[in-house]
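Just one protein chain is left out here, and the rest sit where they should.
Think of it as A, B and C in the order they're written, each chain with its own count starting at 1.
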């Protein structure tokens, strides 16, 4: 007879405090005892998505500076973490992003303009979550994580093989909701990978004020989950680790936390004042570890894209694509969308209740008069 | 220059999955590589407090069955965990108990009748928290834990050497508030020991539905805290581990989680129906590991209290004391306390605002008429 | 969106309690729609601390009815995720004060998901919340939290006052594509009514007149419906004809039944357990005062809990509105001429 004090839960393997790294900052491969970098095709895709992401970040930041976006939280410097995570998803998988993850959305296939709807202030979510298997960008910190757990639970009940990637920041891991989501995922053995983008700052609050944990990946231990600590500026490593964690999760081995060590090179948003809380030298240190630079170095050194000429051509192609994305965003942002005031009332409930019908009428009448 | 990715946080020692045990269920000493049982005097005190606690639990349960308490959550079977934890506190330390911890309160010096005020329905808290350095019994799960962190923080700022013991159940560890409190404590290096009484059930929910963690003590790792997993039915072990953790915390080594493995032998409260969710055999298994039986066996075998005759006399003395406590509780519970309706309004705010003065007047007038 | 044919009705001609009606509603919903799942704290083998889910996990398996970790925000959060993928989760918050940890998920996500996504993502989650006092519960077990939810656009907030409504409204709530905060008046779990299940009462969005009357309108909901009816019966003996309206759906509120009643009677008292100040009754009183202004013979009064934290069991009878306080308020409705503004008396605890 088994009794309540006989536990059979294994202690999950401890994450190493050395981040998994497959490509160093000079673009040299680093061998790892377990993980291997994805193949050339994938490496090229990762780079392409990062180039587009970087350009997109720059364009959106410019629009914010010009007042054409209400706000923009740039992820410059974090492209590898976002792109590496998202490209590891399979077709049927879902993404649960935060406000920081526009580059992830674009890599996931969401129309760049639609990722900006929220920040432009036209509406809260600009895309159809079902079409893109992608939840709305989430602002209340860590609250998207339990949604991911519930969604995969539902998918499993409906017999569908769906995993999910839930993204959160280092700061968000301090919230109770992160804990509850991790715990539900582990108990339900949900196929969710929690990608923690540790960009070292939560607005102005440094990581040391956020946690005393050896690494954020170590948080996994307390849930009986696997935790991975990875160089978040190494797209190959992020991809390899997230793909592995997703495959394991899908196979029934349960959820995982992947901590991607990266850095928010830009201010928190365009209205932030980082000079108040961090030093330029710190930023420089991280710029020196830029995810795009190192990937380009790798692609060139190894001739991943072909000979030098071909490489130049393909890289120029990426740049051109990125430029096209930026131009499209700029152009489509130039006009003003027609926003129908009556639409304020349409999707509060499944139908429009009497109270809202009255308010709508009053509003519409008032606008007609004016 | 130090940069953001250079972490110097040590990985805290992993709790062993074998609980710390110093006295086995037959009352035989077990040697441990690190912890040693307290001295004879302490062992006797622990036993005495457990005997009183057990009797108190029984008396209160009877009163609840008789309808003289609105409800009583008995801790029969958990006396070692509560008493062992509380006796490890120093004079200036604070206790943050839950509804389950009446025995802890009594051992801490709170008047037994006052510990029952809440359950009798006379008022919410029956004792003066400042006088007893003891927060009100806490019902919203895990919410008392951050109070403990804040209190020790304040004490340190005022230059006082105050540690705190915050008690919670296994179920409560799933709440976001547990996480936030652990994290604040670790980041602030607060001298708080979180005593998790893992009694294997959260009302009807078994531990396996609560967590997939190897042990609840492993949760400490993710906060950079020390975690201890201890046989919660071994008062000597609980005492030794909590005392050690408190001493460490006080010395600046930071907070700790102590998981005391025990069992709720009685129903969750008198209105629970445990036959719906657990088997008698499981209860029997744990009754066989009773904390009082084993301590008495140790005391007798080792002649801790003296020779056989003396031992009998002293143990009979404990029983008599316990009986006195029970009698006093019974008697003082017999009458009805005079409850002043106007008192409903006295302590809502520091003063009684106009709105409440009006309501008080209306109420008092209404009662006078009736 | 109830996609499978109904199972043969579990018929019952005897009296049934509200708890049993809710239980049957859950049973029928789970049986009929494979997308319905029921979970929360202790709703599995124990059948919930009030036994509302009694027998369900045995009957349908832990696949459909199950216990979850003890974390309310996680419960609501996972339910949102499930609903996003087509399930219809029915979750329980064990007592209403224990829904507070989930407040952010309720207000910032559950209430807004449809709106944020322009209607593309519906979240048909039912959040069952046993609410109110009167059961001798110790602190934190007797809150009336409806005002927090009814002020949150996007949430549908309903509360049944009778066993038949409990059945019908819970079925309707589960079938509804909106998130529903389903407030169960816990002290009425043991109230009985002779009703044959399944029963379909008026749509939950409509308030109903529970007892017709001509002199004054008593507006009540949830646990206070029974009390209001008792008060009306007592008033009848004194020759006063009291109409009792049971609101049922508190938000979004269709005020037509109440305003029609008050325009006819000219007098109104709103009753609830929650503290009066800023309570749901304020909305009813404000709206009725505005919309029936020229029909009112007297100010709209409110009878509710005192503006203090919910008292301990031995004092809760002083807090909760009873027949006496309702009748006292009715008596204050300026039935005679000669009322002057100087007599303005506080409306609480009357």
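Brief remarks follow.
FYI, a residue touches a chain if its C-beta (ideal position, glycine included) is under 8 Å from a C-beta of that chain, and two chains touch if they have at least 3 such contacts.
This is a predicted model, so every value here is computed, not measured.
Looking at the complex as a whole, the chain kept out of the display touches A, B, C.
Checked against the hidden chain, the listed residues A:11, A:30, A:71 or A:314 yield one contact partner: A:71. Within the set C:119, C:309 or C:322, the residue that contacts the chain not displayed is C:309.
The residue from C:19, C:101 or C:185 that touches the chain not shown here is C:101. Touching the missing chain, out of B:89, B:149, B:172 or B:260, is residue B:149. The hidden chain makes contact, of the residues A:63, A:190 or A:348, with A:348. The chain not displayed touches subunit B at residues 123-125, 128-130, 135-136, 140, 143, 145-155, 157-158, 162, 176-177, 179-181, 183-184, 187, 343, 346-350, 353-356.
For subunit A, the residues touching the absent chain in the complete assembly are 70-71, 99, 118-124, 139-141, 171-172, 174-177, 202-205, 209-211, 271, 273, 276-277, 339, 341, 344-345, 348, 355-356, 358-359, 361-363, 366, 370.
By the touch rule set out above, subunit C reaches the unshown chain at residues 73, 97, 100-101, 103-104, 107-108, 111-112, 115-116, 139-140, 147-148, 150-151, 153-154, 251-253, 259, 263, 274-275, 277-283, 285-287, 289-296, 298-302, 307-309, 339-341, 344, 347.
FYI, only the chains that are shown with their structure count from here on.
Residue positions 176-177, 179-180, 183, 187 of subunit A are each in touch with at least two other chains.
Across the assembly, subunit C contributes 68-69, 71, 73-74, 101 as residues in contact with two or more other chains.
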